[in-house]
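First up is the structure itself, then whatever we jot down about it.
Omission of a single protein chain aside, the complex is shown with its protein chains in their original locations.
Order as written gives the chain letters A, B and C; numbering starts at 1 within each chain.
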Amino acid sequence: MTAPSAPLGAIAGGSLLPLAILLPALGALLSLLMGGRRAERIAFLLMPAELAVAAAVAVLVQRSGQPLVYDVAGYAPPLGIALRADGFSAVMLVTAALITPAAGLYARTNFATPGDVEKRAPLAFWTLLQGVQGALSLIFLGGDLFNLYVGLELLTFAAVPLVALDGRPETVAAALRYLLFALFGSVFYLLGSALLFGAYGTLDIALLASRIRAEPAVWLAAGLMTAGLLAKTALFPLHLWLPPAHANAPAAASAVLSGLVVKGSFFLVVRLWFDVLAPLPAVVPGAILAGLGSAAIIFGSALALRQERLKLLVAYSTVAQIGYLFLMFPLGHGPWAADAFAGGVMQALSHAFAKAAMFLSAGLIAESLGHDRIAGLGGAGRAMPVTFLALGLGGLSLMGLPPSGGFAAKWLLMKASIAAGQWVWAAVMAAGGLLAGGYLYRVLAPALSGEIAQLKKAPQRSREGVALALALLAVLLAFAPPSFFSFLQIGRPAASVAFR
Amino acid sequence: MSLVDLFSIVAIGAGVFFFLAGTVGLLRFPDGLSRLHALTKADNLGLGLIVLGLLPRAESPLAAFKLVAIWALVQLAGATTAQLVGRAVRRKGTAA
Amino acid sequence: MSVLQALDIGLAFLVFAVAAWTIFARGGFAATVGYVVYGLLLSLVWIRLFAVDVALTEAAIGSGVTGVLLIGAAARLRGAETEADEKSLRGLPRLFIAGLCVLVALALAAVVLLFPDSGPSLAPQAMRHLPETGLGNPVTAVLIAYRAFDTMLEKAVLVLAVVGVWSLAADRYWGGAPGEARAERPEPTLAFLAQVLAPLGILVGIHIFWVGADEPGGAFQGGAILAAMWMIVMMARLTEAPRTSAFWLRLALVAGPLVFLIAGVGGAIFAGRFFAYPPGFAKPAILFIEAFMVLSIAVALPMLVAGPPRREPRADRSR
Partner (left out) sequence: MTSATLAGLVGAALVGLGLYGLIANPQPLRKILAFNVMGSGVFLVFGIVARKGAAAGLPSDPVPQAMVITGIVVAFAASALAVALVLRLFEETGRATLSPDAWTKPSGEGAEAE
């Protein structure tokens, strides 16, 4: 991000960046305006275009080997707002553009509008789903901390109502708790931004990175912003809101919330520490973040082991998998930095696909059996093998077994932590893998044995296909070529690239 | 000190006095209706006097008009609130 | 100068005291009333900081509209607070949290005191580019020109919030009007107030929007005043909240962000940049966009206060 932005801003491809944000925003507005069945049609009309824009951004970043930059309104920072796409932004953008339509395809059954009369849940779902995608695009591309604050709020307002979509009191309470955590997070983030603006007179990430010095205002801002973002990411011990929210939302919404929405605030933690604060010595904060991540891995997995409902188990496994994301932070400086960064990104990607697949499968299981109690899953796997294949392949990634994106992620992180001599993270990862194996065994072993379970209704082939496709993508990440890893480094400060 | 300044000081001072008296009444009077009485009377007079004191200092006729408009609007809002509060007090009985 | 300083210190203490009351008062209703007072005092602070645009916004939205929202909620929740009271934190955890909060406040105060008296500023740049926008108020220029992208997205936030609030309706009420149906005749006093105030308020709201181009004011503040007028008229039962399925209502809600978005794309076509304005055409374009923003704000704020639909859509249609 330290490269001068002026010549790059001239690249015509930069205008794709605002488009990636404006298309879903337009879709959300039009969905509310047109209403009824047209909300869904608008969503499906725009999603291919959004995927095309995301792919084009990735291709352009790859071709130029440098971040794409676009000064919105023609005013360069610090007065105006810049959008930037580096390698990490591009892969996250593509991931969101793949998972959102997948969740949409799955949700067509649950959120169809049969007649001419508009229904509540479908209209809200299709509008908010596009809102989530717009907000995520903004977060992945935003180059200005206040612009990113607006993105965070947009994400909160789109995500929270999704949790309460079925209107049961427990979902309303879960949504309220989620909202309160998210608002706490936003306020802290904004406070940190205020301090940074007071110290340096800009909120542009690239400019901040060139001006920042280790001084009290910066450390306080970093602490406040990190705490706020962690509350939104549900990193232990700020995870309390996540399991009830993700477990009670409709399955398609859970897939988006668990797979993508928590990655939005995680993405900003990475932006903060790897871009804005990159020049600072960050040994202690990195260790704290990884320590919390380790605690999340152990606690989340242990709690997942004890759950009685499948969706809650999957939700608690999200708490654990979020923990892995934070193991990259103490490994950001040194010859192993590139591996650690790639491992963290790989974990974000593979968890996004795997967890979306698992929530969709869990939703299918709950619909087919009429419940999602783990004790009642006996023989279910033999009745709906494709669904359980998707669930199992997703689980492969969570455990970190080859071949899966999760394996690649955990292997890279482990390699980096051993190279750095920080063995403890490697030990935690090994333990987390074993625990994940344990809770998945609890689900899969009874499901794959015994009498074939009687289904209330068989799952639709197309919906099983969506879940399986996502799970296969999580597996396919294991075969990412070396060029993929150098792509991830595009836009990273030279220090971490040089040693690759 | 000119005569205009003296006028401003006296009028605004008297206005502040009425506000103070109204506040004391609000805190010390026994029941809802007499509290209301103290508050509305004092506020109307108090604000009126303050606006009066500020009028000669207005930069333009428009600014003076705005000052008077503020006073009128506060009158309107005050009268409405007093009515509503008074009715609520009466409905509740003497308990308030 | 010393008188002003004394006033500043008194104001500071008052703000702090009322805020503490809001946090610590026993009754939720009393705390909420405290919050409204607090908001008004804050707008005085903003005036002392020479941020008149913010003071207007704080008074209209931060204190006014938010106050109506919270007081309405507190009134409805009046019976519900005793039970939850038992579970409030006691002893050590409470002390720990209090200590943490004091620590955060002290660290923040220390950093704020360390800021140099003339800090870094974007004011010179904002002023340098002001002629390009044709505006006289730099705050409006930041909102609608330099950082137009933020403002457009923030309008989208408002729309999503409305969708979120509406989505909390019961299924059978979807498309219906928010607010209770009441057969009572309008409260005569309130109706009188609404009849006198609303026409005036609408004029003031439009005036504040219009002068916002050059003086303190603008779309947010003007829109909030219009919103307040609509809320008063609805409160007086002179009119009812509209059906949430009404096309005009939805059009008014999305008009602000939609027109802004389209203008942003137009900027890419006619001025070479998303959200840029063609030279010489900036001021009319800005006022055009702002007019729709005023409309959307004036509609979105009352809808957010009114809450989810609460009446069957069919009953409304027969009216």
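Note that in this section a residue touches a chain if its C-beta (ideal position, glycine included) is under 8 Å from a C-beta of that chain, and two chains touch if they have at least 3 such contacts.
Quick caveat, the model's predicted, so the values are computed rather than measured.
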- request: Over the full complex, note down every shown chain the hidden chain is touching.
  value: A, C
- request: Write down which of A:Leu16, A:Leu195 or A:Ala420 is the residue touching the left-out chain.
  value: A:Leu195
- prompt: Which is it among A:Leu179, A:Leu377 or A:Met414 that touches the chain not included here?
  reply: A:Leu179
Message: Which candidate, A:Ala43, A:Met92 or A:Val150, sits in contact with the chain we can't see?
response: A:Val150
Message: Among C:Val102, C:Leu203 or C:Ile269, exactly one should touch the missing chain; which is it?
response: C:Val102
Candidate in contact with the missing chain, chosen from C:Gly28, C:Pro186 or C:Gly266: C:Gly28
- request: Could you please point out the chain A residues that touch the chain left off the display?
  value: 79, 146, 149-150, 153, 156-157, 160-161, 164, 167-177, 179-180, 183-184, 186-187, 190-191, 194-195, 197-198, 201, 240, 243-244, 247-248, 303, 306, 309
- line: Listed in rising order, the chain C residues that touch the chain left out are 4-5, 8-9, 12, 15-16, 19-20, 22-24, 28, 31-32, 35, 38-39, 42, 45-46, 48-51, 53-54, 57-58, 61-62, 65-66, 69-70, 73-74, 76-77, 80-81, 83-85, 87-89, 94, 97-98, 100-102, 104-106, 108-109, 112-113, 115-124, 126-128, 138-139, 141-143, 146-147, 150-151, 154, 157-158, 161, 164-165, 168, 220, 297, 301, 304-305, 307-308
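Following the convention adopted for this analysis, only the chains that are shown with their structure count from here on.
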- prompt: So, what's the distance in Å between the C-alpha centres of chain C and chain B?
  reply: 28
Query: What is the distance in Å between the mean C-alpha positions of chain A and chain C?
result: 31
- prompt: Just curious, how far off is chain B from chain A if you go by their C-alpha centres, in Å?
  reply: 57
Statement: By the touch definition above, chain A meets two or more other chains at residues none
Statement: Note: chain B residues in touch with at least two other chains are none
Message: For a test of understanding, state which residues of chain B touch chain C in their complex under the given definition.
response: 73, 76-77, 80, 83-84, 87
Message: With touch defined as at the start, can you tell me which chain C residues reach chain B in the complex?
response: 187, 189-190, 192-193, 196-197, 200
Complex contact set, residues of chain C against chain A: 104, 107-108, 110-112, 114-115, 119-122, 125-126, 129, 145-150, 153-154, 156-157, 159-161, 163-164, 166-171, 174-175, 245, 247, 250-251, 253-254, 257-258, 261, 264-265, 267-268, 271-276
